[in-house]
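This is the structure, below, for whatever I ask next.
Every protein chain of the complex appears in place save one, which is left out.
Each chain carries a letter (A and B) given by its place in the written order, and its residues are counted from 1.
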Amino acid sequence: MPLDTSTYSLALLRVDGRRWNELRRLHAQIRTQAAADGSSYLEMGHTKVMCVVTGPSEPGPRRGGGIGGGAGGQSKDAEVVVNIVIAGFSSVDRKRRGRGDKRTQEMQSTVANALAASLHTHLFPHSQINVSLHVLSQDGSLLAALINAATLACVDAGIPMTDYVAACTAGSTSTYAANDESADPLLDLNHQEEQELPSLTVATLGDSDRVVVLVCESRVQISRLEGMLAVGVDGCKQVRELLDRVVREKGQRMILEGTVEKGTGLNDLD
Amino acid sequence: MASTTRPTLLPGDEIPSSLIPSHPTKPLRLGPGLRHLPPSQILPTVSGQLITLPQKSSMWIEYNSSRYIPTQSDLVIGTILRSGPDFYYVLLSPFTPPATLPHLAFEGATKKTRPQLNPGSLVYARVTLANKHMDPEVECVSATTGKADGLGPLTNGGMVFDVSLGFARRLLMAKSKEEGKIEVLELLGGEEGKLSFETAVGRNGKVWIGSEDIKTVVIVGRALKETDEKKLGVEAQRKLVRKLIKEMK
């Protein structure tokens, strides 16, 4: 039985001392790489992810060799291409993943579709937005961290979007077999909790209740789903606040340093 | 078409000479599906029913294939793939090389006033050039009269349905009720259904149905598809129409 829940019922504290609805420390920076159009670095607890965005730019070599250039005209939007590299040293056991790994491909597809839901791709027809993600350390909530980092990097690159796509994980202290009504939902799981308890990753569009991504890969009773989803959506709202704060602080600092031209309507911040 | 027997032939079968029409003055004309091997052999190349017209001294084979092979002066419905410098590239059947449609082959089109068609639009066109060595060509205006005769882009909404090639041919016959045994469209528009819609039939197995009411289009589409897939006769078609009308009420 999970180590987690045995102490949990005693003091309602998890292994790392958090309560059921507390996020881990979320630390993020944008514009970490000056050479790229947009870049970001995000830490959710011990999960550390770097992201670089290039675009919108000329589309790369056509996949599948289409007949002629204009044939892609039916999809007049920019294409979001995501590349994820999970470093071998990121998890406890050193594991080198090949490029064709299906789990990685699925995550790439998920992040791409999540961003495409928010980015105004119709403004850049026939172009490509490249998102490169590097995972430096994994401690649970990997997909959530990837989505958050990609969102920040797109904001840094200045690509117009509807709102932040904020993601986080949620879990439940019950196992699938037990039908206990007293099982609590948990927010932001780390690696150990993810392995033992049922969990899901949810991403929402900004402050609304609208879910962009929902991935649940463990067995859970259908009655638990509502609680986990509610906690997850709530957590995403908190994440969005944190991401927004990061972006605004950086923006202010850049204006102070003179890296960015002051707008004519701004008060003197000196 | 008055003919006594319509045998079903396989490729290479002998045609009974009693069926070959012999007209005193008109030469014998061979239609699709038949091949002339000089000096005097006529062989079918596809399997189907042999149809002969003694008055016009012509004979051909009625056959149903899956892949549409463009033939001259066929009416087809195509999708615009992209626009080239002088032509539009029009897709007649999926996964085939596209046909070319000149920019000026529309009614009253000059270099300045030609219609602008986006990729993905549908056009009703006639095949002008079709042989096995070259990509086919289509046009949306009659070359001789300069009038469109209903050809051109199908713009006012509607929906296109896929049907088998044989069914499309029967729909295009002049007397589709008697010869083609297709009464569905008349029933739907007549007393049974009282629906108002317009249709365009392409020999490449596509039927476009347009109407102001979406429900009408859905009913007509379903009726056509079921008649085609289940090969319904005239009585069964009547029952189908009644059932669909009742469902939709």
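We adopt the following convention: a residue touches a chain if its C-beta (ideal position, glycine included) is under 8 Å from a C-beta of that chain, and two chains touch if they have at least 3 such contacts.
Criterion: contacts and distances are computed from a predicted model.
Q: Out of "Exosome complex component RRP45", "Sodium/hydrogen exchanger", "Ribonucleases P/MRP protein subunit POP1-domain-containing protein" or "Cell cycle control protein", what name does the UniProt record list for the absent chain?
A: "Exosome complex component RRP45"
Q: Pick from A:Ala78, A:Cys154, A:Leu186 or A:Leu205: which residue touches the chain that isn't shown?
A: In the full complex, the listed residue that touches the missing chain is A:Leu205.
Q: Give the residue, chosen from A:Ser109, A:Gln195 or A:Thr259, that touches the chain omitted from the document.
A: Candidates A:Ser109, A:Gln195 or A:Thr259; residue touching the omitted chain: A:Ser109.
Q: May I ask which residue of A:Leu23, A:Val85 or A:Ala117 touches the chain that does not appear here?
A: A:Ala117
Q: Residue-wise, where is chain A in contact with the chain that is not depicted?
A: Per the touch rule, chain A residues meeting the hidden chain are 64-67, 71, 74, 102-103, 105-106, 109-117, 176, 200, 204-205, 208-223, 225-226, 229-230, 233.
Q: Using the document's contact rule, name the residues of chain B that touch the chain not shown here.
A: Its contact residues with the unshown chain are 79, 91, 94-95, 118, 120-122, 154, 157-160, 208, 214-215, 217-218, 221-222, 244, 247.
As a convention for this text, only the chains that are shown with their structure count from here on.
Q: What's the distance between the Cα centroids of chain A and chain B, rounded to whole Å?
A: 53
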